[in-house]
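My questions all concern the structure below.
All protein chains of the complex are present and in place, except for one that has been dropped.
What follows is chain A.
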Amino acid sequence: MKPPPFTYHAPLDLGSALDALAGAGARGKVLAGGQSLIPLMNMRLASPSHVIDINRVPGLDTIEDERGGVRVGALARHSRVERSGPAPLRRALKLVAHPVIRNRGTVVGSLVHADPAAELPAVLAVLGGSVRLASLGGVRDVAAADFFVGPLESDLRAGELAVSAFFPGLPPRSGFAIHELARRHGDYALAGVCAVVTLGDDGRIAAARAACIGVAATPQLVELEGGTPAELARAVQERTDPEGDIHASAAYRRHLVGVLAERAFTDAAREAAQ
């Protein structure tokens, strides 16, 4: 469990980082928190020829309010966002791994890793956020719906660095909740549901969105009109078709989506009413 040889780059500014990435092309990988990349390299499941360590690049560790939401920089660690980030991220991060991993791991790194069983891609998806990608050619913002392409696959192109992610705030009369079931505390979930609901003037749920964790190749987004949490949960469940693996059968996962979606919609509606 030692990585094969690679060239290590430690740029001191963004320009040098983008230069190094451009030079490395498809054989380059960015090292931020390293909580996924390093194990993959140690197990020789990933073998980039160039590792570009961005930890010395200034200005990337920001958590800043921006119109309508919060922008989280590429070097903002989970643990800092857990303390001072927006509420949905704070709640989701409590379910992410363990304190020592959260001390190193980064929010943007988790998004770029694009694990469909991870919490943060689902949070970005349900909130309708975006990821900002920089390269020598310029900067582009990619909406969550377009960013997650497949399991461990994002829209990030060779030579691009994800410099930040934008998490929109909730509209008025809205609430957020996340429910998941993991075998052990901090594990990737067998299934999970992030929900946002908005209440109508009558106090009932007028609109609802759910992003499902661990049931599809990407965080599966379901957008619904109003209904009771139970009705909405059934609608979500009907649209998911998870696969089984060694930890849980497909049928059980599908069952869980229904249970967790109802819990999430119920909690989100309660929050929206407050």
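Here are a few things to note about the model shown:
Note that in this section a contact is a pair of C-beta atoms (placed from the backbone, for glycine too) under 8 Å apart; a residue touches a chain by one contact, two chains touch by 3 or more; residues count from 1.
In this section, contacts and distances are computed from a predicted model.
A chain of this complex does not appear here, and its UniProt-recorded name among "cytochrome-c oxidase", "CO/xanthine dehydrogenase Mo-binding subunit", "sn-glycerol-3-phosphate transport system permease protein UgpA" or "NAD(P)/FAD-dependent oxidoreductase" is "CO/xanthine dehydrogenase Mo-binding subunit". When you scan A:A17, A:L120, A:A162 or A:L190 for touch with the missing chain, the hit is A:L190.
Note that of A:L12, A:A26, A:M43 or A:A87, the residue touching the chain absent from this view is A:M43.
Only one of A:L12, A:A251 or A:A273 touches the chain withheld from this view, namely A:A251.
In the full complex, chain A touches the hidden chain at residues 1-5, 43-44, 98, 181, 183-188, 190, 246-249, 251-253, 255-256, 259-260.
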